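All protein chains but one are shown at their positions in the complex.
Take a look at chain A:
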């Protein structure tokens, strides 16, 4: 008997849910795929049909959270935002969605989003990069800047963004408030750079 699409979705969701619980409780590195299969009540072989590795599981959760964040970001805009503000809102909204996953994100993001050359590129990590940069490109376009994800501006933006993620993941302050200043600073640096403007950046008071 073939299992229905709905049952597949349920099984996939259960695996992700159990994986998230175990990652949060034990840490990403201390959790094995066996543990997850056991907790989700599926055979290890079945689980691999859904997710080839625990990195894939974790990055799937990350991508889903980021996608929700981006969707929510669009609903928060009212059109009066400056480029700096829009980028700040985008990152802020994404990170808020990512917050429940924060306890185990360090090793996951390090492996999946590393910009250094690797033997095998994590496809979910690459998707995360492409989708975020596409959103940034659209924001920049709205403010009159042309950019492609692979150009210099895109590369510099991505470096800053990875720095933000790294700081935020390890930020022990309440609500990661210490990272807010960094996000603001990073975005202003980027906007000043693409504007060719060495003076500006500060908000009028």
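What we mean here is this: a contact is a pair of C-beta atoms (placed from the backbone, for glycine too) under 8 Å apart; a residue touches a chain by one contact, two chains touch by 3 or more; residues count from 1.
Here, contacts and distances are computed from a predicted model.
Within the choices "Manganese/zinc/iron transport system permease protein", "Tryptophan synthase beta chain", "ABC transporter" or "Menaquinol-cytochrome-c reductase cytochrome b:c subunit", the name that UniProt assigns to the complex's undisplayed chain is "ABC transporter".
Residue A:82 is the one among A:82, A:130 or A:159 that touches the chain missing from this view. In the full complex, the hidden chain is touched by chain A at residues 76, 80-82, 84-86, 88-89, 92, 96, 173, 175, 177-181, 184-185, 188-189, 201-203, 205.
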